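One chain of protein is taken out of this complex; the other chains stay put.
In this document, chain identifiers A, B, C and D correspond to the written order of the chains, with residue numbering beginning at 1 in each.
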Amino acid sequence: MALLDRSEWYGLARETNWTPRYVAENELFPADLSDPYGLPMKAWEAFDEPYKVSYREYVKVQREKDANAYSVKAALSRSKFYDSADEGYLSLLKLHYGAVSLTEYQACQAQGRMSRFSKAPGMRNTSTFGMMDEMRHTQLQLFFPHELVTRDRQFDWAHEATHTKNWAVLGGRHCMDDIMMTRDAITTSIMLSFAFETGLTNLQMVGLAADSEAIGDFTFSNMITSIQSDEARHAQLGTPSIEILIKNGKKAEAQKALDISFWRVWRLFAILTGIPMDYYIPLEKRHMSFKEFMHEWVIKQFVRQLNDIGLEKPWYWDMFLDDIENHHHCQQGGIWSWRPTVWWNPPGAVGPKEREWLEKKYPGWNDSYGRYWDVIIGNLLDGHEEKTHPNCIPVICNMCQIPVSNRPGPKWKARVYQLDYKEKRYNFCTPVCKWIFEQEPERYKDFETIVDRMYSGVIDPPTLPNVLTYMGIGVVSNGGRDGYDYSWINGYRKQAAE
Amino acid sequence: MADTDDLSKPLKTFSHLAKQKRRPSEYEIVSTNLIWSTADPKAPWAMSPDMPLSQWYIRHRNQSPLRHDDWNAFRDPDQMVYRTYNMLQDGQESYVDGLLDDHSRNEHDKGLSRHWLDALRQLYTPGRYLVHTVQMSSAYLVQLAHASTVENCAMFQSADQLRWVQRIAYRTKELSKNHPSLGFGTTERRSWEDDAAWQGFRELMEKTLTAYDWGEQLAALNLVAKPAIDEAYFRQLGHAARRNGDTLLGLLNDAALIDSERSRRWTKGLIDFVLKKDGNKAVLDGWVKKWAPLGDKAIDDFCAALPESPEAAGEARTAAREWRKTLGF
Amino acid sequence: MAMLDRSEWYDLARSTNWSPRYVGESELFPEALADPYRLPEAAWAAYDEPYKVAYREYVQVQREKDAGVYSVKAALGRSKFYDQAGPEWMGILKLHYGAIPLTEYAACALQGQNARFGRAGSMRNMATFGMLDEMRHSQLQLYFPHELLSRDRQFDWAHEAHHTKNWLIIGGRHCFDDVMMTRDAVTNSIMTSLIFETAFTNLQMVGLAADAENVGDFTFANLITSVQSDEARHAQLGMPLVDMMTRHGKKAEAQRAVDISFWRLWRVFAVLTGIPMDYYIPLEKRHMSFKEFMHEWVIKQFDRQLTDLSLERPWYWQHFLDDIEVHHHIQQGGVWSYRPTMWWNPVAGVGPEERAWLDQKYPGWNASFGHYWDTIIDSLLAGREDLTQQKVFPPICNVCQIPIANRPGPPWKARAHQLDFEGRRYHFCTPVCQWIFECEPERYKRHESLVDMLVFGRFNPPTPDTVLKYMGIGVVSEGGRDSNGYQWIETYRGRHGHGPKGHVSPLADCALTPKGNKRLWVLSRFQGDGHVKTVEIDLDFSMDEFARYCAQFSIGHHAKDQPGKTLRVRRTTAKDDAAPFPREMRFGACEPRQMDSFDVYFADLSDRDREP
Amino acid sequence: MAFQKVCSKDDVWEGEMKAFTVDGTDIVVVHAPGGELRAIQSICPHQEVELADGTLEGAVLTCRMHLWQFDVLTGKGVNPDHAELALYPIKIEGDDIYVDVVGIEPKFSHA
Partner (left out) sequence: MAGKRDDERKNSVGPVLRAGEMADAVMQALEEDNPGKEFVVQDHVAYLRIETEGECIVRRETIERALGRPFKMPELEVNLTSFSGRIETTEDHMRFYLEKRL
């Protein structure tokens, strides 16, 4: 055996810290981009990424992964799957590609920041691979939906979404800009690699794969699980950062970074993953409920890991558990009602059988969310489709950018948490979003929600057509309509007839 | 007549490419117009424009004197996508594996002279620090690129450097195993920080890394520092290696220069692209003038220490300059 | 420096002929392996393969193809497709994998022969790629079924089939040994590259791919189309040779090579591809009928290809067109009836809807083949599954090795064409197979079909068990059974014409068995039956007994009574006009010889006294 | 006038090809990179495979099934080079593409 083992030379390849002479250390590693926690260079040299790969291995393995993903696409593109795919499922795909493809590309820059500004040589090398990974994810997730634009213009959002100011996009950008685009290398490694990539991307990239397989979309399930196999590696950047911070007396700071980012990402993924899982996937193909999935992946797998590296569950844990029961159900109602403002066709999809399933998975659903849908169903049965559009403007949270809502029904849970700061009033959906704002009001104060923009004159005049155009609706593609053209109420029509 | 703005008509490609009215390549589909943080020059991010990172982008990217009104029009002459990059480099790495394996079987290291081993310890193995700085600097270009087509090139460039950081580390370890008493694997940092041969490159790279204006970093790195490193550290050191019976290093450095060729192709493409806009020539001239002496000095310092290579510095300086000349400087 | 174009150096790479000095030309290129037609040196120098590829291009393209095929397998390996695939589809896969992979591997040796004995440098080069291609095909088609082994042992036939003496394998080997393993480089290029790989592999590899996609087996569809994409290159070997032969006065020889191989391959592929297409693919997934496919891919193309090559249609063209309507339907009946001898579970595929489709695609199907299946359905409805399995062997064609049969029904089409040669009697399904034999009897005369072996007493003891074991059944895996456990007959229950109890002829219950030592193998040709049967007869039988004895094996394995009529026996003649034997006459009294053919038919009772 | 309007240039972009039927004749309109337009026979001269399902790289069209290649500008076979595609006269008026199929039969190739 003539070649050396990786372990023999790997350490040397990350002994690359040196003491700058011609420029000052804080010039080479400005605190804002590098390490605001003020740990010495030496402390970061202990950084040991648990998942190791060499460049030689990387290009080989990644080449194989791509050969696999692209070949499967090529082979199956002749199958007629998308011709006859369920409209709810197509909505899931549109939502996915619109939300994910270019966000992955932004992550290249975030990885680039870690690669340039981290004081930990191990992190600099590992995020070079991370950067490449994110490029891969972007390219896959542009190339795959590209062929779908010939069928349906709403797939154009795969490329266009983040270039628009659609309210859903603003929500995603606010979150991602916060956790990965405007933080130093260390905080980014906690927020992006640990909270986001270790904690929550599994929901979308692995969870949905099971449903996709059931539905027969092997191309998609193969692609997203292949993507996730990259995450499993580079997401490991976060844990050593946290361990080093804890070891150097910065546990509170690490905890705060986690608490902020976990909540932010949760609020987003519940929409991105929760709604499709519990509403868009046809009932007979559903693998498990979003809640069960959260248990498997987040509560069991992620939190246990969190614990093992020495952090605590976020302070708002009980609120989080409660939110798992509510958030995405509320937003399903909201998105469906405001369907003309989104780029996919959200199915109402709460027929009698679906409701039974929802009630079983989320006890109490019928008495709360069910009542909300009862009114809608009643209107549809009476032929008053127009009454199923709210024709008013919701209050949008100044943190997560999502309409403020909570479980309907007798308990009056929906409530706005308000804060006045520098003569401006801010609205929040939950105490947690409010708490995040309060940690760093200067960071968040200037951003206007889509609704703020209607009042502040950014969208002028704030008429519905103007707002839609501003959001890219009618520009990139038409807005959404009910995914099943209301056929899901047929079950109720039959019940009424009987 | 089909109209891409007519929403009732299906698209043949993403709307932003539909205007070309030709079938887009895979490269175009997956690489173009992916950045949206340039849309509002005053607020790159949803976070407050006053935030340090927002300010950073505004100052160092948006307000760079190197300007173009349509950065997205740039195209990589190699039209490299991630998929093809890995195919290419997997092949290249198989070749390097083969080199290492063969030479190791032939006990190549045992045959090296003490004289040359000293040179390797002084001038080759500390190079991982140097190449790593290029990796970092390229990553900076990634972070602040105006257009995805530029950003991707920088990403491949950064990954290429990591490739050589690891191959140098590999060789360092191999040399230390075959010659345990010579300090391979332990003295590199000291050489990089203290040896006169390295101080030119160290100064060049420390300053390049902190030239935070995006355009200036591009000029300093890709027009001056990288060519200097290619010519001195890879090419001239490779020549010297061959003269000293170290065929392995000669071949390894040739392989590294293949990556550099690719980097030069897109650099030339990008420079040609920006020079079509008024004002950029002067800006770049200024930077080249400012950085070239540091590059020359780095070459001189390094080549001076190269054994039996009196002509090395001259050749390297000329080669770097000649290349810049082909770009118009 | 820029790279040269392929065209700049390509000719040099194929200018590799030289004049031998230390050995004779005919030693270096023995005629029997190289060129018995003695085409002139100049002709060989001009050999120009139309499809060119450089080694550098070859490895790159093939690597990509393999990446595609293996990736899809890996990705879809997770799907539950094979868990849910119907028995029909699994039957197709077993048939395919049993028949194909090792045949592909044998083709490596064929390509090797061409790479060594081809008289043109370029032919040798192309065959080198051909050799690699065939290796690819055998490896892919061994690796893919391998994972199916854990589900079903019958997939072991993918590797084992060719090591057994299963009768279908004997048939396949006889054909391929003839067209590709025992010919000189010129002839085998015409027979294999031009005829087999251009005309016939598409049937299986392209035709089934469309059905595979419909059924949802993307792995298989992707596999076989990828395999077929290789044929472009090496299938090109034969074409320049035909040109050369016609130009150098060897047109008749080229024509004969075409005529022989086309027929031989047709007979095999109709079974391999025709049966699955028209019977195994679930009705709603059928892409087109086998006949339509034959028209598109073979008749249209082959015909104009021949014209282009200045060759004629084979002299048996009309036979061939007839055979397209019949051959695979009759073999479907045979394969299903002999299901215990197969390595997959044959599909009947003749529910009422399927029959409507068949009759539409093949007008007259119901009146002929339908009749055959009716008696089977009746037996099954009557709970007499035992009557639906063949108990005797059919005579087997000494060329194609396929049971001798033809369209059942009123015109007595099924008939054995016989030839006595050097003291042995040979049987052929058609005049074409007989013609092939007569072209070169020395080539074929020693081969014994399975039935020959039985008749010649090669099995000891000659029990069904011994024969099955000889064929690998019960050794490699269990033999076949009806693919869905006869569920398909349920739709017939209670229908008109198929009473719930069914109607089984008392003739079928005839318990006659040959006794004593005065026994003889003869051919029974039963009126309306599509299959000719071999029966071992007791010379002491009366003609009535002989008729009853034969009835139990005939028309779906039992003949219905026809009230007012009785069974008569006569010799088979060319015009089917021999007079019947007296009913009480001892069979031995007509002085039958081994394997003579006799007709058994229904006649009015009033005919009883007509004597020969 | 045997020329018939088939489609507009926008239906078949540079780098694309598309199948049409003109007067009962199946054709493929190919828009080669560089802007040249051609109308070619729809079926591969080799065997019954739709050329429109193949791939177009530069002016070289590769059939999906057996990888035969043709230069769409001249109709000549690239590999194998004995094969040839029938070309139909084509003319462009404004954005409209006209093709004349009269009297031209698809070609086929032996082997």
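Of note:
Throughout what follows, a residue touches a chain if its C-beta (ideal position, glycine included) is under 8 Å from a C-beta of that chain, and two chains touch if they have at least 3 such contacts.
Here the structure is a predicted model, which means the values were calculated and not measured.
Taking every chain of the complex into account, the omitted one touches A, C. Set against the missing chain, the residues A:202, A:388, A:427 or A:449 yield one that touches it, A:202.
When the missing chain is restored to the complex, the residue among A:287, A:387 or A:445 that touches it is A:287. Within the complete assembly, A:321 is the residue of A:2, A:252 or A:321 that touches the hidden chain. Among the residues A:300, A:353, A:384 or A:424, only A:300 touches the chain that is left out of the figure. When the missing chain is restored to the complex, the residue among A:210, A:270, A:330 or A:404 that touches it is A:210.
Seen across the whole complex, the unshown chain contacts chain A at 5-7, 50-53, 57-58, 60-61, 64-65, 68, 202, 205-206, 209-210, 212-214, 221, 225-226, 228-229, 231-233, 236, 239, 287, 295-297, 299-301, 303-305, 307-309, 313, 321.
Mapped onto chain C, contacts with the missing chain fall at residues 74, 77-80, 147.
In this text, only the chains that are shown with their structure count from here on.
As a whole-number value, the distance joining the C-alpha centres of chain A and chain D reads 46 Å.
Inter-chain centre distance (chain B to chain C, centres taken as mean C-alpha positions): 64 Å.
Chain C and chain D have Cα centroids separated by 38 Å. Looking at chain A, one finds that none of its residues touch two or more other chains.
Shown for chain B are the residues in touch with two or more other chains, namely 12. Contact residues of chain A toward chain B in the complex are 2-4, 8-10, 12-13, 15-16, 18-23, 27-28, 32-33, 54-56, 59-60, 62-63, 66, 70, 102, 105-106, 108-109, 112-113, 115-116, 121, 124-125, 127-129, 131-132, 135-136, 138-140, 142-143, 146, 149-153, 156, 158-160, 162-163, 170, 173-174, 177-178, 181-183, 442-447, 474, 476-478.
Note for the complex: chain C touches chain D at residues 49-53, 61, 194, 198, 202, 206, 225, 228-229, 231-232, 235-236, 238-239, 296-297, 300-301, 304-305, 308-309.
Per the touch definition, chain D reaches chain B in the complex via residues 8-11, 13-16, 31, 33, 56, 95.
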